[in-house]
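First up is the structure itself, then whatever we jot down about it.
With one protein chain removed, the remaining protein chains of the complex are shown where they sit.
Every chain is named by a letter (A and B) in the order it is written, and numbering of its residues begins at 1.
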Amino acid sequence: MTTQVPAGGGVDATKGTEPTSARQDVLGAVARTAGEPAFDEYHPPRLDLVSDCVHCGFCLTTCPTYVLWGEEMDSPRGRIYLMKEGLDGEPMTDSMVQHFDRCLGCMACVTACPSGVQYDRLIEDTRQQVERRHARSARDRALRAAIFRLFPYPRRLRLLRGPLSAYQASGLQALVARTGLLPRLLPTMATLESLAPRLTRVPRPPERVPARGRRRAVVGMLTGCVQSAFFPDVNSATVRILTAEGCDVLIPSKQGCCGALSVHNGRAAEAQRFARKLIDTFEGTAIDYFVVNAAGCGSSLKEYDVLLRDDPAYAERAAAFTAKVRDLSEVLVELGPVAERRPLPVTVAYHDACHLGHAQGVRAQPRRLLRGIPGLEVREIADPELCCGSAGIWNVLNPEPAAQLGERKARSVEATGAQLLVTANPGCLMQIAASLNRVGGTIALAHTAQVLDASIRGLPVEQLLSRSSRSASSRPPKR
Amino acid sequence: MTDIDALAARLRTDLAADQVVSDRQELRTYECDGLAHYKVIPALVVFPRSAEDCARTVRACVAAGVPFVARGSGTGLSGGALPHAEGVLIVTSQMRRIVQVAPEDERAVVEPGVINLQVTRAASPSGYYYAPDPSSQQICSIGGNVAENSGGAHCLKYGFTTNHVTGAQIVAPDGELVRLGGRAPDAPGYDLLGAFVGSEGTLGIATEVTVRLVRLPETVRTLLAAFPGVDEAGAATSAIIGAGVVPAAVEMMDALAIEAAEAAVHCGYPEGAGAVLIVELDGPAAEVAAQFAQVETFCADNGAFEIRIAADDAERALFWKGRKSAFAAVGRISPDYIVQDGVIPRTALPEVLHRIGEISRGQGVRVANVFHAGDGNLHPLVLFDDGVEGEAGRAEEVSAAILALCIEYGGSITGEHGVGMDKAKYMPRMFTDDDLDTMQLVRCAFDPAGLANPGKIFPTPRLCGEVPGRHRGTHPAQQAGLAEVF
Partner (left out) sequence: MPAALDALGDLVRRAGDGDAVAGVPARFVGTPATTEEASAVLRAAAADDLAVVVRGAGTKQDWGAPPRRLDLVLDTRRLAGVVEHAAGDLIVVVRAGTPIAELQGKLAPAGQQLALDAALPGATVGGTVAVSTSGPRRMLYGTARDLLIGVTVVRPDGVVARAGGKVVKNVAGYDLGKLITGSYGTLGLITECVFRLHPLPAADAVVTRRVADPAEAGRLVAAVLAAQVVPSAIEVDAPPGGGIEVAVLVEGVPAGVRDRVALLCRLLGGEAAQQRPDWWGTYPWRAGETGLKVTAALSRVPGLLAAARDAGERHGAPPTVRGSAGSGVLYAGLPGDAAPEAVAGIVDHLRGAAGQAGGHAVVLTAPAAVRERVDMWGPVEGLALMRRIKEQFDADGRFARGRFVGGI
């Protein structure tokens, strides 16, 4: 990015020009805001990446916060500019941090950028700097601490949905109530109520499930946190599909969180701990692929090599692991379908989860798989590049704008007239369901895996349509 | 409390606190528009949310004697939205309602912050669209389009913003709201609207715009032709235009531009092409069919070694993808670059391109060429590496030399991007002092106080109190009482 101005001036003296690259400043002699520079030497946002931005602005209309507020500071172009200011020596003020925090991390800007700016790398490095170097308010700290004591732990998440006594006994209730997390979680919990019945016991998946028919691959599978706690049937469906398509599936029971929420929120050390543990868990398993059915997790897993680049003990293993990571739809298309697809006459609105579409570039594969089901019609949602507002824990930290984005998405989904909304991320599913509730719409919801599973097993389409945003809570018990 | 603080306080009352920005770090994110060469930090940034907000803001500025600059999406390429260091930057991005779409009148009414492409998206379900399509149409604002009289690839056939705006409500530089034009054409009196469009924010701020919608064509056919070089492509263009065909668009890219586009968006243009032409025809099916056959023939007759015809919308979009992302895409083959914008008579295209080649080779600076071949509007992309000593200066010289060429051949120093800050110094090479003086009469009529986007377009501002004309033969020194004629 150039800071040159044409030689020879000649432009009128209304103090409107830069004669050199020094900035003209109303405050006069003071060059910048007081305080130490925003970033230290440990992985600050890279100047060369910042300089890739040519200020064209193509990212603005795909950025959810710019769409909501119309302010440069809450747009990718503006955030990159703030990073540049920080690299120039501006301090990390509350205002600067707020703008970084408000970024959803949806990567729509990465998709839109014609110059190939790696905003995903930039925001990740920046967030990690913020977490280490910025003193958040006590309330903010407490809220975040509560979130991260809950979300990366499937057992604790299950307690939210299990018998009340267990919930209370765990001390979780006290934590959730005290930190102000409860009211923020209530919408999510309410949505969950309508989507899935409370489970008294979650069946544990076996450690190894053999392929049906000829074995074509050995895959490891991530059970996840929110997915395994709230949508265990999605995991079961995933296993069934993989085995039907000729994969041995390895599901170590002691696997933990992949660290996606942590790395997306700047908690690098925590994320690295989770990553090392997960790599260790699958150590020695000769898997061909590591399959993920949650978009947010998949995008994070594909960057384990970057996350652990500074750790000599893990760097190589992380790179090897990363190379095997596939979203479920990717691996199925790569292997090619062998299991017969039975008809499912249904109209589907397919929602691209940001971390699958933007971050991983996986858009064609899910559509191809869905279109491979006889009788199934895929309809496109308007403004597909715009995030639904879930964005990991962003909707918990920013409930109002998340609700506005959710409503936008809900209306776009409704406008397709489709019977079923399909997406590959539990967060999106819950957010869109909750938003549809709020705007009074109704649509059935399913994970891509559930649709494929229903087709392979020849289930009646009514079963897929039974889980909707506003259906009654009583339902036939799941098999 | 400084004057600016007082103004900020007043604006926070007249509008709302969250509509005024004075935080230095935040102000800096507004210090440049799409032309990042120039940076000036505004003293304040204000976000009006209505025409009244905008009028109040301007009135407050007038009362304080503080200049103001308007900004839409900040994607302009001439520094038109470059702030004034002691002024207010009025950002219209929150005035973004589409007020009405009226296909029965072929009109839409929009606020200035509405994005260009959004107008078409709102109108297309009714079978209409908004014709001016700058390459940045997915982000540029209608207000910005009005200020710059933006064009786009399809302006060859359909005209520019000024041919598609029939009315506007503006805040005049004195802070009064004035309506110009309307839904019907030919409002009585002077065509103030015609003067306003393209005035680059120096005559006021548009707060509502009535645009003309055009019926979607029955048929659109797009062709991509690969030629050994720009000479052949230029000859094909001449043949097409000379035969009386008026394509909706004729775009050309040379080898270097193709390379950049390929790297960015993988448009898959034919390999080994020294130049590609994208020709698009639209209209009634039988008309298009006949003309398309002619276009194909002209391309083949003039050395096209590959001709692709878009089979569907998706393929058509792919042809255009390369062209539309060319500017930003050049960033992938060069660390830095200057986007130039100049116009020459179309018939002079081959010769001028040769001269550009000579200049480029002479200075050792690469130039990628993208242009609207149908109307002679060039966009040379002058590539350089700021990290290498002297390269930036040489690139500037090449850029300036190209503009001089445009003037030499009787063209213009800007076809679309505007004069802004960037080209004010070239105005005297294209216009005489009398020409510029006359234009500034208009500015004096609208903005005698000189507060609306000062420092743009004209290199030397005219003092509005001056007695117009020299016919009386009075020497200015005499008029000032400093001298007597004996």
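Rule of thumb we're sticking to: a residue touches a chain if its C-beta (ideal position, glycine included) is under 8 Å from a C-beta of that chain, and two chains touch if they have at least 3 such contacts.
Treat the numbers as computed from the prediction; the structure is a model and nothing was measured.
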Using the contact definition given at the top, list the shown chains touched by the missing chain. B
Can you say which of B:Ala286, B:Ala317 or B:Val388 touches the chain missing from this structure? B:Ala286
Could you tell which one of B:Pro83, B:Gly151, B:Pro335 or B:Gly455 touches the chain left off the display? B:Gly151
Looking at B:Arg71, B:Arg323 or B:Arg346, which residue reaches the missing chain? B:Arg346
Touching the absent chain in the whole complex: find that residue among B:Pro125, B:Gly244 or B:Gly390. B:Gly244
Can you list, in ascending order, the chain B residues touching the missing chain? 102, 104-107, 127, 148-149, 151, 155, 159-160, 162-163, 172, 178-180, 182-195, 197-199, 215-218, 238, 241-242, 244-246, 283-287, 289-291, 343-347, 372, 375-377, 410-419, 423, 427, 430-432, 434-439, 441-446, 457, 467-472
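As a convention for this text, only the chains that are shown with their structure count from here on.
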Seen from chain A, its contact residues with chain B in the complex are 1-12, 14-18, 21, 23-27, 32-33, 51-52, 54-58, 60-61, 69-73, 77-78, 81-82, 85, 90, 93, 95-96, 113-116
Touching residues on chain B, where the partner in the complex is chain A: 4, 21, 23-26, 28-34, 36-41, 43, 47, 67, 73-75, 82-86, 91, 93-94, 96, 113, 115, 136, 138-139, 264-265, 325, 327-329, 331-332, 335-338, 386, 392-393, 396-397, 399-400, 421-422, 424-425, 454-456, 458-461
